[in-house]
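Presented below is the structure to which this report refers.
Excluded from the complex is one protein chain; the other protein chains are retained at their positions.
Each chain gets a letter, A, B and C, in the order it is written, and its residues are counted from 1.
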Amino acid sequence: MVPLNYFLILAAILFCLGVIGFVMKRNLITMFMSIELMLNSVNLTFVAFSRHINVLSGQIFVFFVMVIAAAEAAVGLAIIVAFYRNRESLNVDEVDRMKL
Amino acid sequence: MNFLKYIWLIPLLPLVGCFFNGVFGKRFSKVTIDFFALGSTLLSFLCSVGAVWQLSRLQPEERVFNLNLFEWIPAGVALTAHGFANFSIQWGYRLDPLSAVMILVVTGVGFLIHVYSTGYMAHEHGPHLGGYYRFFSYLNLFMFSMLTLVLANNFALMFVGWEGVGLCSYLLIGFYFHKKSAGDAGKKAFIVNRIGDAGFMLGMFLIFQTFGSLDFGTVMARAAEAPIEVYGSVGVLTAIGILLFLGATGKSAQLPLYTWLPDAMEGPTPVSALIHAATMVTAGVYMVSRTSVIYTHAPTAMMVVAVVGGVTAIFAASIGLVQNDIKRVLAYSTVSQLGYMFLACGVGAYFVGIFHLMTHAFFKALLFLGAGSVIHALSGEQDLRRMGALKNKIPKTYVTMLAATLAISGIPPFAGFFSKDEILWQAFSSEYGRWWLWLIGVVAALMTAFYMFRLIFLTFYNESRVDPEVEHHIHESPSNMIVPLQILAVLSVIGGFVQIPKFLFGGFDGFERWLEPVFKHPATEAGAAAVEHASLGAEAGLALFSVVVALTGIYLAYRFYYRPSSAPDRAMASAKPVYTVLFNKYYMDKIYDALFVNRTKDLGNALWAFDRGVIDGGVNGSGWFTRFTANVSCWWDKWIVDGLVNVVGFTVKMLSYPLRILQTGFVQSYAFLMVLGIIAFIWLYVLR
Amino acid sequence: MTLPQVPILPILPELILTLFGIAVMLFDPFTAKPHKSWLSSLAFIGVLAALAGNVLLLAAEGEYYNGMIIVDSFSVFFNFLFLIIAGLSILASRQYLVREGVNHSEYYGLLLFATVGMCFMGGANELIMIFIGLEITSISTYVLAGFRRTDLKSNEAAIKYFLLGSFATAFLLYGIALMYGATHTTHLSQISSALLTGRIDLRLVLAGTALMMVGFSFKVATAPFQIWTPDVYEGAPIPVTGWMSVGPKAAGFAAFLRVFFVALPALDQKWFWVLWVSSVLTMTIGNTAAMLQSNIKRMLAYSSIAHAGYILVAFAALTPNGIASIMFYLLAYSVMNLGAFAVISAWSLSGERRVTIDEFAGLGYRQPWLAAAFTVFLLGLTGIPLTAGFTGKFFMFRAAINSKLYWLTIIALLNSAASLYYYLRPTIAMYMREPGESGRTSAPQDSAPLQISMATKVVIAVSVLAVFYLGLFPSTILDFAQSSAFLVH
Partner (left out) sequence: MLRSYLPILIQIILASLIGFGILGLSYLVGKHKPTPEKLMPYESGVRPTGSAHERFAVKFYLTAMLFILFDVEVIFLYPWAVIYRELRFFGFFEMLTFILVVLAGYVYIWKKGALDWNKN
């Protein structure tokens, strides 16, 4: 049996990778994927806890998170496509019309 | 009819007038607008008279009438220093001798000014301008707010009126919206007032925290039981007093928040008379008197009030000495006279503060209206340097203004003499009085007499310096402007007889006794006892002295401005025909230079060159002092107050740089900032 | 065969809204273009029906669905608030959508769905439920923010909100996961009792609390997570901005309050200081930045940040009075802001032109009523007595003073005093400047008489009345808020 901490640390590392990806990557799609990575690392945390404390609810939460992530993905992609159509670019630095 | 039951009508009637004129005014004829504006105010005045009459029929200690209309703000139970208090604020009115004086002044003077305005603002009525109905709608709204302020029976409702009058003041100052300076002045007034209001609100919260109520009656009863705080220490009552006074300095234009008032002269003259002389600016004095119990228990706060009042009195008066705009002279005069009122309150003589408030309302409203009449006659000219010799052209205005000037200068038997003299006497003799407070008052009185007669001489005497274009248009104002002037002139003459010092014909203390129930509690009684043993002779002596001082001020003004040709400057004698005009202009510019532009020139020397006979070391000294205060004022206005108003602009500019760095518009720098925030949060929570 | 009893009542408003939302979406393809406004009426009827359903809820207090949903006066109050916001927003949007050529019924469907999410946030008694409600709201809002899809600014608003919003949500979710791991539950009251046992890993709980606070702070736009607000508010369509600045914000506060007061009161000394600092930062940043703005939407965006800061002042009071005052203030703020945005929407021209403060010049003459209403809203936002803004601020700051937060209140009062500076600017432009004085030459069609639809007029009138009603007679609402605040606390 793998200790709980291993999962938690793995999840934390994945989460941080997601954060770093979000902050560093310039491509909108990649940033978006980083968010998915963050959400999935949370899922991992949920499952790990759920198994550790022997309560099934955590795994059910994962379902909800996945569905919500999918909905978010669909909407996000649609928004990005709309932007791409107007701007012909997926570079996040071009999302800079409004400032100050 | 029981008027007391209907005191809610007093503020409501002007609101109704405001509503009709504001909503339908555009389609009304001038007469209809006048009907609603004047009718509502007059009815309100009559209701006030009736209510006060009935109040006066009661026994002195029963003269408190509370009328709670409905529960305005309930907010459940809160833990305060008085245990759990049920927080509930009524929409309630309180008529007692103090608010009685105030509503009579507000509705009475207010009505006269309404009448005056129908003449003064007549040219605003027109299909395309349409400012006329707007003006009266605002003016009535102001009446509503002001009456709410003075009739409120708790701090929160008072604050409603407090903010309301600020709002109306803003609207009316900016009435001539096409002038940019008018808009700026309105904004300045509003913003400076808000700083004071922050103090008021804090004081109010602290009052609730301390006394568990915001109702005047309850708070005062509980405050009266509190021990008197030690002079020099800052206890909770002192804190409340100072915070409330901060609010008062904003509304009543005291140091350091006074500068908005001179700028407020951008508004129409009746507004200056009603709001910036007779009523709104006195709200601070009213509030301090209303909370007199708290101040009496906080000697430190009283000292603050007295000192700020005294310093403002002398400070503003010295600026008034050299202003060329007729309305600005009066504005600084108002600031100075308000300082007098605070001086009176600060030495514990609240009834004198209110007394002076009342007489001041008469003569200062009259002065402003008179100035308005002059401006009206001169087709909008406000510069004293382009007036002169109007005495015979507008005689009615002249006579009434002269009465007011004599009153404000403190010449017996005009109203100002009684109130001003009483203030000086109290500053000298009362338990909280100090000889130097008295001295400040006397110097301010000297200056007041000087600048007021300077105004009179420059306006009505000498040769005319009026623009020839304007000259042949000069006309006396219509009767709807003159009659209010005459009524106010009568009041300026006889208004002081309600309170006559003991050494004159045995004295009469009707006003003091009328207000006694409001200000009487154990602490003041101790103070009153202390005053008793002061001698009658000293009082008479000081009164005589202050009259002499006033006469000196008049004489100085006379020497400087009435008979300048007698100045022993032979060199100028050859150019006699244009002498007076030139001389005056030159003189003005000289002072102006000395004061504001060319600071290296010594004012004393400038004066010395013109009138060797009058000038002495004292004038030299006062010249230096004038220049000094004017410089300070200039500096204060430029760096602190404009800074305070434009502080915003300045700070904003400073803050825009970090903001520009933060708000880059880039998603990822936002995300990065968020990550920093998250790290901060986790650090705060977990690691700290 | 026995069917388990499934209570429908506790989620009746949500159910009604969902059904109407689906109906609006489904009917859209079957409706010819000229008749589309019928669907907005349908959506509005849905809101009215949900309001009626919400009244029934008053009689059904209790916990439902294994404690996931709670019906108490707190949730009922917020349901009312969200439904009022939704109703006013629907009315305020009709003319705008037609004018901008984006009259798609999905708009109303999304608005209803977002309201469903908000209602769940107010009635959730459990962290995952809150998360789901929050996401339903957010996802709908992402789309609404980008509803003018051919407009770059609108796109940009959607992208920024979407990316940063999901980013923040991930933190919230992580916080929930940690909380779940530490306390073995996601039920708010069970978390609270688990914290009292002391047999839990406090570091996990604290980290979870911090992360959850990040998520909520983002939603309600308080420092240092307010950074997205101005850009998104500026770019989103005007009625959406108005709606976003009140609806999701109020929902965020509802969940924020419930989570922190029900689940985490044991740690209040930990999060109190964070709130304190955040509050000061939020107010100050919001007010100072608002003074710099020339675009009125952006100015109101910063102003909405500042208002969130004021609300945190009362939050930091940690008392039922504080909670009640927040509830009251959210209502007051909602009507003022929705009204203000309705005016902006009425005055602006197609393509979202004429939204700078200078371009309000002359509104006072051309549309005196509109200008008067706008003045009322701005004065309300400033906190002038007799308006809802004053009573609201009064309660909040009083609650703070009662908890001896003197410095915080002083800072808040000074901030509120300074805010006048920028709230006056549109007023001055409206009344004290001639149109065209800003140096812009306006096209002739721009000076054509304004056509303001009945729906917009209704919104503005209702808001003005509400501003005065709440300013003059706050007692009914406040009493209700007070009673529910004691339940939550």
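As a working rule, a contact is a pair of C-beta atoms (placed from the backbone, for glycine too) under 8 Å apart; a residue touches a chain by one contact, two chains touch by 3 or more.
Quick caveat, the model's predicted, so the values are computed rather than measured.
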- Among displayed chains, the one left out touches A, C
- Note on the structure: Touching the hidden chain, out of C:Leu26, C:Leu202 or C:Leu450, is C:Leu26
- Where does chain A touch the missing chain, residue by residue? 1-2, 60, 63, 66-67, 70-71, 73-74, 77-78, 81, 85
- On chain C, the omitted chain is touched by residues 1, 3-4, 6, 22, 25-26, 28-30
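The rule we apply is simple: only the chains that are shown with their structure count from here on.
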- Hey, how would you classify the chain contact layout here, line, ring, star, complete or other? complete
- Relative to chain C, the most remote chain by C-alpha centroid is chain B
- Message: Averaging over Cα atoms per chain, report the distance between chain A and chain C in Å.
- Response: 26
- Rounded Å distance, chain A centre to chain B centre (Cα mean): 64
- Centre to centre, by mean C-alpha position, how many angstrom separate chain B and chain C? 43
- Query: Which residues belonging to chain A are in contact with no fewer than two other chains?
  - Reply: 22, 31, 92, 95-100
- Message: Using the touch definition from the top, which residues of chain B touch two or more other chains?
- Response: 656, 659, 663, 665, 667, 671
- Query: Along chain A, where are the residues that touch chain B in the complex?
  - Reply: 19, 22-24, 26, 31, 92-93, 95-100
- Using the touch definition up top, name the residues of chain A that touch chain C in the complex. 8, 15, 18, 22, 28, 31-32, 35, 38-39, 41-42, 45-46, 48-49, 52-53, 55, 57-58, 61, 64-65, 68, 71-72, 75-76, 78-80, 82-83, 86-87, 92, 95-100
- Residues of chain C that touch chain B when the two form their complex: 159-160, 163-164, 167-168, 171, 203, 206-207, 209-211, 213-214, 217-218, 223-225, 227-228, 230-231, 270-271, 273-274, 285, 288-289, 291-292, 320-321, 324-325, 379, 384-386, 390-391, 394-395, 397-399, 401-402, 409-410, 413-414, 416-418, 420-421, 424, 428, 431-434, 472-475, 478-479, 482
